[in-house]
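One protein chain is absent from this view; the other protein chains keep their places.
Right after this comes chain A.
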Amino acid sequence: MLCSSSAAIKRISVSWLIMANNSNFKSHRLSRSDDAALALESSTKRPRTMSTHSSLKDAFSSYADHLNALNEKRERIVKASRDVTMNSKKVIFQVHRISKANREEVLEKAEKDLAAVRDQHISRLVKELQGTDFWKLRRAYSPGVQEYVEAATFFKFCQTGTLLNLDEINASLLPLSDPSLEPLQINLLDYLLGLADLTGELMRLAIGRISDGEVEYSERICQFVRDIYRELSLLVPLMDDGSDMKTKMDTMLQSVVKIENACFSVRVRGSEYIPLLGSSDPSSFLVGVSDLLTGGDVSCSRFKGLGVGEEMFAPILKIFEAFLDRTLLKLM
């Protein structure tokens, strides 16, 4: 009796709580005698209500366990995904440090960093994800995986000039997992979304290479980005969540156009200066220019040998500097 009446009081207090949200306070005028009647009522019904109540409780506590486990797992995955994102970004920046002189060492370090991302952070995802989790929790890990795809493909392009295939990435993830477990396999959609981001990085790389004088390389990048854009444009309408990809396609097209314009500017306007520069290799006329712009006296001395006076060269240099500044600023 004591127990059931306290239950009744609890019930009233719950309703009280809810009532407090509202200006309508009718129900707490529920009189004491009613309250007592209620308690009496529930005491006569006690056996039945108690049993259904506890089965309800049991069921919901198992639901709670299930939801807790799922939420905790999701949190761990989100954390791992963030770490993957952060460290993949570092790899991308490392690759951007590339130049003619330090190519080998930059790529070597990038490769090491990329392997570290895989071994330290992607491996955490592998441990969490099993069976239906790959799709259920995709939103939790997708950003990290996309960034990783971007870093891995970017590195691979700089290393070999080719596209890293999905199968190749997935093969590289196989050693991370126990053979008994289901291995993490990056899904097609995340791979494609990562590729879409890759083009932005390639655009930056191309612009950087142009200012460094590697025009041919930039044209190669341009070709590559166009290929990716074209192939992706065929796939976008078929993808599950198209809207995300569509915005990425727009930025991708902008990147392509930026690279094209950069290549165009260098070809058209740059060609005017070739005879003056007297470079031995007409296609890489800018190599000399960039040396000139950065090297100061040393590079000017190169032209002394060709019989071009410093004072005669200065105005041209000024024009060229202005042109490069303008073009590159616009492009970046």
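By definition in this document, a contact is a pair of C-beta atoms (placed from the backbone, for glycine too) under 8 Å apart; a residue touches a chain by one contact, two chains touch by 3 or more; residues count from 1.
Everything that follows uses one rule, which is that contacts and distances are computed from a predicted model.
**Q** Which listed name, "Nicastrin", "Methyltransferase type 11 domain-containing protein", "Translin" or "Transcription factor bHLH63", is the one UniProt assigns to the chain that has been left out?
**A** UniProt protein name of the non-displayed chain: "Translin".
**Q** Out of A:Q120, A:Q223 or A:Q254, which touches the unshown chain?
**A** Checking the options A:Q120, A:Q223 or A:Q254, the one contacting the hidden chain is A:Q223.
**Q** Determine which one of A:Y63, A:F93 or A:F264 touches the chain that has been left out.
**A** A:Y63
**Q** One chain is left out of this view; which of A:K112, A:K136 or A:K246 touches it in the full complex?
**A** Going through A:K112, A:K136 or A:K246 one by one, A:K136 is the residue touching the chain not shown.
**Q** Extract the touching residues of chain A with respect to the undisplayed chain.
**A** 11, 14-15, 18-19, 21-22, 24, 26-27, 30, 34, 37, 41, 44-45, 49, 52-53, 55-57, 59-61, 63-64, 66-68, 71, 100, 103, 131-132, 134-136, 138, 160-163, 165-167, 188, 192, 209, 214, 216-217, 220, 223, 227, 231-232, 234-235, 238-240
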